[in-house]
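Note that one protein chain of the assembly has been removed; the remaining protein chains are unaltered in position.
Each chain carries a letter (A and B) given by its place in the written order, and its residues are counted from 1.
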Amino acid sequence: MSEIRTPLLHVENLKQHFKISRKFTTKAVDGISFDIYEGETYGLVGESGSGKSTTGRSIIRLYEPTDGKIIFDGHDISGKLSKEDEKFLRTNMQMIFQDPMACLNPRKKVSQIIAEGLEIHHLCKSKQEIEERVADVLDKVGLSKEQGTRFPHQFSGGQRQRVGIARALVMNPKLVIADECISALDVSIQAQVVNLMKDIQEETGTTYLFIAHDLSMVKYISNRIGVMHLGHIVETGTTDEIFENPIHPYTRSLLSAIPHPNPVVEKARRAITYNKDEEGVDYEAGYEHVLSETHKVLATDEEFEKWTKK
Amino acid sequence: MIRDDHEFQEDDFQFAHAADEKLIDKNYSATSYAKDVWNNFKKNKGALIGAVIIMIIILMAVVGPNMNEFTYKQIHSGQECLVPRIPGIEKLGLFDGYHNGANQYAQKGASDVYYWFGSDTQGRDIWTRVWSGTRVSLIIALAAVIIDIVIGMVYGLVSGFFGGTVDSFMQRFAEILNGIPTLVIVTLLGMVLPAGITSIIFALMLTGWIGMERIARAQVLKVKEQEFVLASRTLGANKFRIIFSEILPNIMGQVIVTSMFSIPNAIFLEAYLSFLGLGVPAPMASLGSLVSDGYKSMTTFPHILIIPVFVMAILMLCFNLFADGLRDAFDPKMINK
Partner (left out) sequence: METVKRNKDDRVLYIRDLNISFQTAYGTVRAIRGVRLDLFKGETIAIVGESGSGKSVTVKTIMGILDSNGVIDSGQIIYRYKDENGEEQEVDLVKMSQKDIRYKLCGKHIAMVFQDPMTSLDPTMTIGKQIMEPMREHYNISYNEAKQKALDLLTEVGIDNPDKRFKQYPHELSGGMRQRVVIAIALACDPDILICDEPTTALDVTIQAKILELIKELQDKKGISVIYITHDLGVVAKVADYVAVMYAGRIVEKGKINEVFYDPRHPYTWGLLSSMPDTDTNSRRLYAIPGSPPNLMEKVPGDAFAARNKFALNIDYKEEPPMYDIGGQHRVASWLCDPRAPKVELPAELVEKLEKMKKEANINE
C-alpha cells in the first residue's frame, strides 16, 4: 500500500554536527533516513544522547542541519529557507515540548500563548475569530474557555501539557513533533496525554513524530518505530515487527528493559545488556538490510547473519 | 480517620455520580504575577519601611528647600555655625539653640531666627542645603536608573541574544571600559567638562551600566534556551517579537532589582567625588559636598557633619532595603516556597 503514497516527511541522510571546539565535533545525528506518511505516528526511540531530540529539532529547523535532505510535503526545508518555505514550515509543522513547566511563557495568559501562532502569521481576520479558534482548541484538549484567561502557573503539569498541545493544534498542522512530551509527567497523567493525542489524531488525521526514550508508551501510539543509537537509526519497522521480531541487539536490549508490572514474571526476568564496543558493532560500516518492505536493520553482512541466526 | 460521632446515612454507600472530567482538575487560586510580587513585597517589613522613608525623603527633596525663608546660597554673616533650633520643640530643651551652655542665637543677636538644622560655617541654612543636596543626589540616582536600563539592559540584551561574534566583541569592549578606574574617568572629564552633575552623569554613562549589562546578558542567556522561546521560534516568531514579548517580560524583574541596587552606588559615587572636590561646584550643595564641608568643623560643630551624613546613610540604607525586598518578591523560588 505504501509504494504509491508519497511520504509527508522525507528525511534523507540527515546529519547534525555540533562544533564543540576547534578539534572536536559532536556528531549528534550522523546520517539518518526515514519517511513518515500522512496520518500515521512514527515513534523515534533511543537513550539520552542518541540524537533523537536533535533529529526533531533539526527537522523543525531550530538547528541548521549540517548535511542531508528534508522534504516536507513537497517543500525542501533543508538548507536555506525561502520565505514561502519558511512560512509553510512554520504553519504546518508544530512541536510539543518536554517540560510542561518551561514550555509556556510564565508572563502570558494561556489564551495569548495559544493565539501566538495565529497572530504571527495573520491567519485570522479578526480578534473575534482568534478567540473562537482558541476556545475551540481549548475544548478539544479538555480545558474550558475560562481557563484561557489564566496564567500557566495556575495549572497542574498535565493541564500545562494540554496547553502545549493546544498551541500546536491551533495551527492545524500537518505534522506534530512530540519531543518526549510525556516523560516529565506523572504516570496517571501520561496515559491521559497519550489518549488525548490519539483522539486528536483520529479526529483530524494529524501526523505525529513521537520522540521518547520509553518503548512501552511508544507502542501504544506508534504505527512505525525507529530505534536510534548514537546518531544512527539502527532498526526501523512497524510496531509489530519491532516488538515481535527485533533483530538488532540494541533493540532487543531496549525491549528487555521495559519493566512489566507483574511481580512474579519481573523478578525472574533478567535484562539483556548491549555494549556496542564489546560486541564490535560498527555503525559506520553497516548498511541497511531490508527484511521486509518496512523492516530495516543497520548492519554489516556479518553482523546481519549473526543476529538473524539467533 | 472516622470520627466516633459520625452517623452513617442511608445513601452513604451509594455511588456518587461521576463528575465531568473537565471539572475534576482543580485550578489553583488565580493571582497575577504582579499581585504575587506585591504580596511577597508586603511581607517584608524592612523593605516596606524603606519604601516609605524613600517616599518621605523624595517629598522633602521637592518641598524642603522652599519650606523656610532661606535659600541654599544665602550667606548670613554673623550667624555662622548656629546649632539647630526648632520652634515648639525648643521648649522641651531639645534643639533650643544652646551650645556649651549658652544660647548661641541670643549671643549672636538673632533671637527671632530659627535654623531648623542649624547653619554652617558661612551662615547658610543647613535645612535648605541638605534638602537641595538630597535633590542633587536623587537626580543622580534617577540618572543612574535610566542609564542602567537604556544602556546597560539594551547592551546586555543584544549581546546575549545574538551571541557568537557579536557577543564576544561587545563583551571585550565592556571589559576594556570596566578596566579604566572611574576616578580617572571623572578626573579627565572634569578637565573637559565643567565639574558638576553633568560630569558625574557622564561618568556613570561611561562605566556605571556594566554591572547591569552583565546581569541582563546572563538572564537572556538563561531564558533564550528555554522551551517557551524555542516554541515561539517554531511558530515562526521574528527576533523582534522573541526579544520583546518572550524574553524581556521574563528578565524585567531582575533588571529592576539590579537598577535599584545601582542607586546607592551612584549616590555614593557622587559623595565620594564631592569629597575629593570633583563634585558639584560651590555654592551648590550635594550630600557629598555637605559632608566634605562639615568634616572640617567636625570637632567643634558636629551637627554640620552629622545631619547630611544621617540623611545620606538613611537614603542609601532605604534603597538597599527596598531593592532587597524587591529581589525577594521577584524571585520565583521564594514565591513557590
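Everything below uses one rule, namely that a residue touches a chain if its C-beta (ideal position, glycine included) is under 8 Å from a C-beta of that chain, and two chains touch if they have at least 3 such contacts.
The shown structure was predicted, so the numbers you read here are calculated from the model rather than taken from an experiment.
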item	value
From A:I36, A:I113, A:L138 or A:I189, residue that would touch the chain that is not displayed	A:I189
Hidden-chain contact residue, picked from the options A:K69, A:H121 or A:K198	A:K198
Touch with the omitted chain, as defined above, among A:Q112, A:N172, A:T238 or A:S253	A:S253
Residues of chain A in contact with the chain not shown	47-48, 156-159, 186-192, 194-195, 198, 213-217, 219-220, 243, 253-267, 269-271, 273-274
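Operating definition for what follows: only the chains that are shown with their structure count from here on.
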item	value
Footprint of chain A on chain B - complex, ascending	21-22, 25, 27-30, 32-33, 226-228, 230-238, 241, 245-246, 249-250, 332
Contacting residues of chain A [partner chain B, same complex]	57, 60, 62, 86-87, 89-91, 93-95, 97-99, 102-108, 113, 116-117, 120-121, 142-144, 147, 150-151, 153-156, 158-159, 164, 167, 171
